[in-house]
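Below: the structure, in structure tokens.
For this view, one protein chain was removed and the others were kept in their places.
Order of writing sets the labels: A, B and C. Residues in every chain begin at 1.
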Amino acid sequence: MKRQVPLALVFIFGIFMIIQYFVPHESSEWVFEFLLDWIYIIGIFALALGIWSLIRVSWEKIRYRKENWQYAAVTLLGLFFMIFFGFDYFRNFFNATGLQNFMFRHFFDYIMIPIQATMFSLLAFFIASAAYRAFRARSLLATLLLIAALIVMLRFNPYLGPLGDYMEKTASWLLNVPNLAAKRAIIVGIGLGIVATALKVILGIERAYLGKD
Amino acid sequence: MEAMSFGTFLWVSLGAFLTLATFSFLYKDNPFYKFAEHLVVGVSAGYFVIILWHNGLQPNLFDRLNDGNWYLLWLNSSRWWYIVPAILGVMMWTRFSKKRAWISRWPIALYIGIATGLAIPLEMKNRVNMQLYSTMRAIDWSNFFGNGFLDSMAGYSQLLIFLGVLAALFYFFFSKEHTGVFKGVAQFGIWILMVGFGASFGYTVMARISLFVQRIQILENYTKTAWDSGDGLFLLFWFITFGIFAVLGVVQIIKHLTRKKTVTP
Amino acid sequence: MNIFDRMMSLDRRWVFLFLALVCVVTHVVPFSIPINTTEEVEAVFNFIDTLKEDDIIFVAIDYDPNSLAELHPMTYAIVEHAFRKKMKVIFTSLSQNGPGMADRTIRDITDSMMIERTYNGVTYPPREVKNGIDYVFLGYKPYPALVVVGMGQNFRIPFPSDYYGTPLDDHPIMKGVQNFDQVKCVVDISGTSGVDMWIAYGQGRYNFPLALGLTGVMAADYYPYLNSGQVFGILGGLLGAAQYEKLADNPGPAVDGMRVQLYAHIVIILFIVLGNVGFLMSRKRKG
Partner (left out) sequence: MKHKLLIGCCLLLLPLLAPAWAQEAPVADTTTDSTAAMQAPAPVTDLTARDKENDHGHGIVLEWTPSVDDDGGLNNVFGYVIQRAESPDGPFEERGRVPIGAGGYDDIGSKERESDGFMPDYVDYYYLVRTLTVDEAVYTDSDIIGPVQSYGQWFNTGRIPVLFFVIGFMILTMYFITKARGGAKLFVRRLAGIEAVDEAIGRATEMGKPILYVLGLGTASDIATIASFTILGRVAKKVAEYQTGLIVPCYDPIVMTVAQETVRTSYMDAGRPDSYSDDMVYFVTQSQFAYVAAVNGTMLRELPATNIYMGKFFAESLILAETGALAGSIQISGTDEIAQIPFFVVACDYTLIGEELYAASAYLGREPVLLGSLKAQDYAKAAVIILAVIGFITINFDWGGFKQLFQVLD
């Protein structure tokens, strides 16, 4: 029951989905769409487990006064208020008016968006520091990496004068030729890796995800 | 631009404050960053609860069962079969109990079975079939040397792409040690990979810089709003928002300049 | 720790600080940077620059707000150039989410015509650019390919009336203007494959001079059309827009954007060079 049934389920549904791909008929499509709905709905129910984990970890920080416990309270407050406003002060559970709630929208626009966009923009700095730290001519491979990156970064530099034109051409060649070849080879390899791993899962050879006992 | 109400301005100030707080992470971990980080974790988790409830469960489950009655377990609904995913979802919750946690493996097994079965033909098609198909390409022999300097449409470039793909695939062979001729080919493969990585790294820099420019623009607009309003209260809040970080920045610089030089071992 | 070791192992916060300073300064302080112009952009500029007063050009604002950042500067630069030289412009917007944005853009540009400006040594007095006399905005219709073919016959077929509902014949600008034959050139500014429609059904069938304004990512795919002469010029991405702004002596958002990009890239490259000089020198010392 604990192990055999799940393995059988993986096998049956996996094989069904493979066959389904080759059957365009409406009935196969209907089952396909229904199953995708399953995945979606299971995922949403599982969110309760996630939220519970978040609450428990934060609460234990507060309870045992672990380091930075005050901030855990900020998390819990943020979570609670967002849910509170999203359900329109717990008045509208079953219609989406909560999404139009003033506070819900403002929390989204002025807390979530600025912080997330700023987190994203940190990439401008990290791409610079990564380049400084890692682009060293240590070995032949590192040098190739460094030179290719430098040429592409110089592609629109007007201070180079006539050399700039060559940089531009070299850069677009690097992007269209070696880069394309590298990507295509990686894609093929990944494709085979994915299919192999998925087959192992369906055949029940790889079962780390199920746990034991 | 329309004049902004003071209430909206306060919200915008909050956004600006949190933006600066997040940027302060670049200096080091600090209470402002910790505050922003923990706040956004809570708020975004709550946001997803609401979005998945209103835009996920409601249309995909509740609306489909809503012509049934709860005391009949929705079995009289016109689409009663949607009870199945609901039951599977509830089975996930057995993880709250240590003893019954194994039941949750059933929905997980279904989930993974469906996902893997879905992936096999699709990935085979998109990543193997299609790529193989486009690798078999006729080379423009009449234009082998191309026009001008490094022409990517020229025959030699197309030939290089083909050879590059093969060599890079050779590099990924697991069952053969890289020795002899094989080593040479694999070496060429890794060169192609590295040049490709370098080029795509360099190419991304522009897009990343523009992300930062957008944040500068947001702060610039915020400043403009405050200054153009001609309202003392607006300016006060603007000063507070920027002032906190400015003062702390200066303090850090002074600390840095007056620090005792210690010899690091 | 000698100087070379130090060059190699700078605290990354210096990198952050320099990059931030450079970005902020170059964004806030306007100064000019040299911009290399390329043939394909010069071709577009020269074509429009040599047209006469009252000549009509056709500008298709075929993008939606998603690719606004890259393509807006092109529209502004080209249309302002044309209006300053007292040409007339016919606009369309064949992207579903585009017309509202295009309408605002046109108003923005006509507003800026009310200010006196000097470009390339010529002072242009303020003038009022009027709907119906100096320009007409046709708007959006579905089936873009058919719309393009239809306009090749007569603008009135797909667009009996303009975006604001005025019949085309009520506009003085449209007097005697039947189709692309009366238009000096078409400039399609687009962020999608809708460009193909203009090349195949427009230029291919009616043989008008066609220029393209494309996003940076797309531009490379359309150079073959430049070689074959189907397209007489291409503006690619922010860089293309900045070149046009430079040629028109009207630095705007694209030049501003390029200034930040250029210096940010230089800062990063300098740090890479610094690290490598340190690395190579210290390796040399150690032998």
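Assume a residue touches a chain if its C-beta (ideal position, glycine included) is under 8 Å from a C-beta of that chain, and two chains touch if they have at least 3 such contacts.
Everything numeric here is computed off the predicted structure, so don't read it as measured data.
Considering the whole complex, the hidden chain is in touch with A, B, C. Within the whole complex, the absent chain has one touching residue among A:M103, A:A134 or A:L160, and that is A:A134. Annotation: of A:F16, A:F81, A:F94 or A:F126, A:F126 touches the absent chain (contact as defined above). On the side of subunit A, touch with the chain left out of the figure occurs at residues 18, 21-26, 29, 39, 42-43, 46-51, 53-54, 56-57, 60, 67-68, 112, 115-117, 119-120, 122-123, 126-127, 129-131, 133-135, 145, 183, 186-190, 192-201, 203, 205-206, 208-213. Along subunit B, the points of touch with the absent chain fall at residues 22, 25, 28-29, 33-34, 36-38, 40-45, 47-48, 92, 95, 104-105, 108, 111-112, 114-116, 118-121, 123-125, 128-130, 132-133, 135-139, 141, 162, 165-166, 169-170, 172-178, 193-194, 196-198, 200-201, 204. In the full complex, subunit C contacts the hidden chain through residues 12, 143, 145-146, 148-150, 153-154, 156-157, 160, 169, 178, 201, 205.
Throughout what follows, only the chains that are shown with their structure count from here on.
Each chain gets a centre from the mean of its Cα atoms; for subunit A and subunit B, those two points are 6 Å apart. Centre-to-centre separation of subunit A and subunit C, using mean CA positions: 34 Å.
Subunit C has its Cα centroid 29 Å from the Cα centroid of subunit B. The set of subunit B residues that touch two or more partner chains comprises 26, 205, 209, 212.
For subunit A, the set of residues that touch two or more other chains comprises 124-125, 127, 131, 146, 150, 153, 172, 176. Within the complex, the subunit C residues that touch subunit A are 8, 10, 12, 15-16, 19-20, 23, 33-36, 220, 239, 258, 261-262, 264-269, 271-272, 274-276, 279-280. Every residue of subunit A that touches subunit C in the complex is listed here, in rising order: 124-125, 127-129, 131-133, 135-138, 146, 150, 153-154, 156-159, 164-165, 172, 176.
Those residues of subunit B that touch subunit A in the shared complex are 11-12, 14-16, 18-19, 21-23, 25-26, 34-58, 60-62, 81-82, 84-86, 88-90, 92-93, 95-96, 102, 105-124, 126-128, 131-132, 134-135, 148-152, 157, 160-169, 171-172, 189-205, 208-209, 211-212, 214-215, 218.
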